[in-house]
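With one protein chain removed, the remaining protein chains of the complex are shown where they sit.
Note that the chains take the letters A and B in the order they are written out, and that residue 1 is the start of every chain.
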Amino acid sequence: MSIDLHNDSAILTIQNLSKSFGGVKAVNNLSFSVLQNNIHAIIGPNGAGKSTLFNLITGVIKPDMGNVQFLHQDITSLRPDKIAQHGVSRTFQNIRLFPDMTVFETVLIGTYQFTGGNLLPAFFRTKTFRNKESEAKERIEETLKFVGLWDVRNEYAAQLSYGNQRRVEIARALATNPHLLLLDEPTAGMNQKETQELMSLFSEVNQQGITILIIAHDMHLVYSLSNQITVINFGEKLAEGPPEVIQNHPAVLEAYMGRAETHA
Amino acid sequence: MFVDQLINGIVLGSIYALMAIGYTMVWNVLRFINFAHGEVYMGGAFVSLYLLLLDTPIWLAYLGGVCAGAFLGYLMEKVVYMRMRKAPKLNLLIAAIGISIVLQNVAQYIWGATPERLNSPFLSKNFTIADMEINQHYVFIIILTILVMIVLELFMNRTLMGKAVQAASQDINATQLMGINANKIISITFAIGSAVGALAGILVGPVFLVYPTMGVFAGLKGFTASVMGGMGNIPGAMIAGLLLGIIESFAAGFISSGYRDAVAMVILLFILLVRPQGIFGKIIQQKV
Partner (left out) sequence: MIQTNKTVYRKFLLILGVIALFFLPLAVTNPYVMYVINLILIYTLLALGLDLIVGYTGQVSVGHGAFFGIGAYVAAILSKNLGFSFWVNLPLSIILTALIGFIIGFIGLKLIEEYLVMATLAFGTIIWLVFLNWTDLTGGPMGIAGITPPPPIKIGTFEFVFFQYQDYYPLLLLFVFLGILVTRLIIRSGFGRACTAIRDDELAAQSMGIPVFKTKVIMFTISAAFCGAAGALYAHFLRVVSPETFTFSMSVTILTMVMIGGQGSIAGAVIGASILTVSSEALRETPELRMIIYGFLIVVMIMFFPKGIMGLFQLVKRRLQKRTIQTPETTPEKEGLSYEH
C-alpha cells in the first residue's frame, strides 16, 4: 500500500491540541494528520485521551489550545452540527440511539442537512421538498441494505442486538454523507464473528472513498484493517506509522503492547 | 437612606445566598435543579410557625423548622428523585414541578393563604449606631448566614463526609467506584441544602411573613443567584446572592410597588440572556 505523504492529501490535520479537565491533561500538545482515503487507527491504553480527542475533533468540547483543520478549513471553533455538515460524522463509544425511533427513522435523522429543517416547504409539500424526501429515503434504503439492516428497518433501534445497534449508529453516520467517519471503539464487546463482519464493512465503507479514523483496542483488527496508526498515552503522541512500524516500535511495546499481549 | 437600603439589600442577599446554596449543592451531585426547593423554604417556615403555636421555645421552634426542611428535602429525594435516576432529565424536572405544586397547595389547604408573622426574639429591638436604628433581627439574619457559611465551609473541607460530597461533585460514578455510597451522598446533600433553605425561610418569616406561595419568589431569586454565581460554584452563589439582594433593594426604590417582584425576574432573564454561565463562570459540562 502506497501512502502519499504529500501535504495536500491530508483530510484532517490536528495541531498542538491540548485539553485539560480540572488540572488533568486529557490531551496534551497533540499533532497528527489523517490522510485522504486512509483507515487511520488511534490506539492507546484506557484513559489515554482517545475519546476526548474525538470530542475535540467533532466540536463537542473545545480545546484549551491548538486547532483542528478539516479539508484545509479551520473547524476548531465550530459547533458540532456545523462540523457534521462539513462532512465529519461519528459513532459513540457508548452507543447513543434515539430510544423512540425505528431503525429507519434513526437513519433518516442522518439526512437532516439534505431534507432540511426548513418548515415551510414541508408545510406546502413543494415539489422540491418531495423530491428531496424521496431522494433521502432512497439513500437510506441503499445505506440500510449496505449495512445489512434493511430487514429490521421497522423495528425499534434500541431493541436490536448489540451488534446491530452498532450498525444502526454506523448507518446513521453514513447517512450524513461524510468525508471522514470517526468510529469510537466500534467493536467493543463483540464476539469474533461480529468483529470480522464489521471489519469487512469498514473496508467497504473505505472503498467508497470515505476516510476512517478509528479508535480500537483489538490489536488484530488494528493491524489488519488500518494503514496508519497513531499511538497516544497520557494525551501525548507516543508513536506513529504504518502497522509494520508500530508493531515493532520499542516505546509502544513498552507502554502498551506488553499489556495487550498479556491480555491475549 | 442609602445605608438603610444597603442593609436591606444585605439582609435580602443573605436569604438569597442561603437559597442559592441549596440549588447549587444539589446541582453538583445530580446535575439537576430541584424546582421544589422553594417549597422547602416555605415548609420550614410553616413548621416553625406551627411549633410556636404549641408554645415551643423559639430556638427549638427554629431548629424544628430547619430539621423539618431537611427531612422534606430528604423525603423528596428518597420517594421521587431516587426512583428516577435512569429517567430522562425532562421527567425529573416535571416531577419536581409536580412536587412543588402539591406542597404549595397542601400548605394552603392546611394553613390558609393569609400571611402570618413568625415570632422573633429580636424583632422589636433595635441597635442604635451613630443616629441609625438597625433592627436586631436583621443583624441576627446576617450573623446566622455568616455562621452557616463558615460551618458549611468547614464541613466541606474538613470532614470526610464533606470531602465525599465534593468528590461526588466531580463525578458521582467515580464516588461509587471509590466505595462511597452515591445514594447516601445524594441524600446528605439534599438534607443539608434543604436545611439551609428552610433556615432562610424561617429567618424571613418575622420580616416578610409566612404564606404558602412565599417559596416561589424566594426560589426564583435563589436560583437567579446560583446562576449569577455560576451553577455549581458555592462561593460564587454566596457572593451573587448578596449582590442580587443589594441590586434589588436599590432598584426597588425606583419602581412602583406593584412591580417590585418583577425586578429579580428581569435580572434573571437578563443574566440568562447575557451570561448564562454566570459571572464567576463555571462552565457547565455536558456529559459525553
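Observations on the model:
To be clear about the criterion, contacts are C-beta pairs under 8 Å (C-beta built on N, C-alpha and C of every residue); 3 or more make two chains touch, one makes a residue touch a chain.
Since this is a predicted model, take the numbers as computed values, not measurements.
When you scan B:3, B:53 or B:101 for touch with the missing chain, the hit is B:101. Not every partner is drawn; the one left out touches chain A at residues 58, 60, 79-82, 84-85, 89-90, 92, 96-102, 104-105, 108-113, 115-119, 122-123, 133, 137, 153-154, 172-173, 175-176. Residues of chain B that touch the chain left out of view are 32-33, 35, 80, 83-84, 87-91, 93-95, 97-106, 108-109, 216-217, 220, 223-224, 227, 231, 256, 258-259, 261-262, 264-266, 268-269, 272-273, 276-277, 284, 286, 288.
We take it that only the chains that are shown with their structure count from here on.
Rounded to a whole number, the gap between the C-alpha centres of chain A and chain B is 45 angstrom.
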